[in-house]
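In this view, the complex is presented without one of its protein chains, the others remaining in place.
The block that comes next holds subunit A.
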Amino acid sequence: MTSFLTPNRRQFLTRTAGLAGLAAAGSALPFGAARAASLTVGFIYVGPKDDYGYNQSHAEGAAAVKAIPGVTVVEEERVPETVDVQKTMESMINFDGASLLFPTSFGYFDPHILALAPKNPKVRFEHCGGLWTADKPKNVGSYFGYIGMGQYLNGVVAGHMTKSKKIGFVAAKPIPQVLLNINSFLLGARSVDPTITCQVIFTGEWSLAVKEAEATNALADQGVDVVTCHVDGPKVVMETGAGRGMYLCGYHANQAPLAPAKYLTGAEWNWAKVYTDMVNTTLKGGAINNFVRGGLAEGFIKMSPLGSAVSEPARKQFESVKAEIIKGGYAVIKGPLKDNKGNVIATQGQSFVETDVALEGMNYLVDGVVGSTS
């Protein structure tokens, strides 16, 4: 017995042949030409895309891409850094026809993107934060911004505003990018006053609301009066910190609306520019570089407008350091510098400028940071 839903082989072949014929006819029609320049782009987020943080910054970039004519954007949020992301990528490639993917979370790279890239040579995988090297597949690229510079500027303002000479950092995991942010925040503050210390608390996860609140409270109990963070959604840290009367430096996106009186400034991503550039390059048939980096000068990152609480000297130094950074070649990590265990990081005269790839393998906390990486 056969029905339409359970065809035998012959029925199946005739029907699919008919469909194929239709598709061929379709491609001969005039609108086929317009579709030649079309592109489906997939964005994958590890958390909700309106989290006042990391995922929101990427979703704002995706929204800018949507405005480009001829581009279809498919998005999926809350995709864990497990084999789930491989399934999501496969479905975007096979069902949505995506040929450019932006899996935005750090943990998507190895092994997930690296597993799928060789199987899908026509698809371009652009990963945020991963370190592409020449031995990795050619259809994979990695991009990131020098947001540590933004945290350095946060630190400059924090250094002026702290009274207790203790500033705090709520961090998720001790990966190189987070460590660079912590170190930059402290070194920015120390450029104002070398006696300042930075207390860091690792929560162990990218998004753990109660623990982030506890960490912020613990910092406040120790007399920390300026706090910033590197977690996926800074909303909890900002609200808890403001509740305890601390000044706030933002991260990922602009959190000023949450506590306008306490918000000093913040290091924000500007993915809208990065993503529209990459998509436009692809539409024109050009190739995106496998390794893309940029900072304040390139428009990859930006600073939140300075808050009303920021003092005049802080404002002045902030603007002058920012102008220096935009000139290029600025080094935050420079000698003489030791880590907080006493090992030498940089000797006198040695410096690592913002573009130095060595910074992306950072595994230490500099002298003055109270905390440990494990």
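Note that in this section contacts are C-beta pairs under 8 Å (C-beta built on N, C-alpha and C of every residue); 3 or more make two chains touch, one makes a residue touch a chain; residues count from 1.
Everything below uses one rule, namely that contacts and distances are computed from a predicted model.
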Self-check item: Per UniProt, the name of the complex member that is left out, chosen from "Nucleoside ABC transporter membrane protein", "Nitrate reductase subunit gamma", "(2Fe-2S) ferredoxin domain-containing protein" or "Serine/threonine-protein kinase RsbT"
Solution: "Nucleoside ABC transporter membrane protein"
Quiz item: Which one, A:Thr133, A:Ser164 or A:Asn363, makes contact with the chain that was left out?
Solution: A:Ser164
Quiz item: If the hidden chain were put back, which of A:Glu81, A:Glu214 or A:Glu298 would touch it?
Solution: A:Glu214
Quiz prompt | Selected residue (touches chain absent from view) among A:Tyr54, A:Phe185, A:Phe202 or A:Trp271 | solution = A:Phe202
Quiz prompt | Contacts of subunit A with the absent chain, listed as residue ranges | solution = 47-48, 50-52, 78, 164, 199-204, 207-215, 217-223, 225, 233, 235-236, 239-240, 244, 258, 370-372, 374
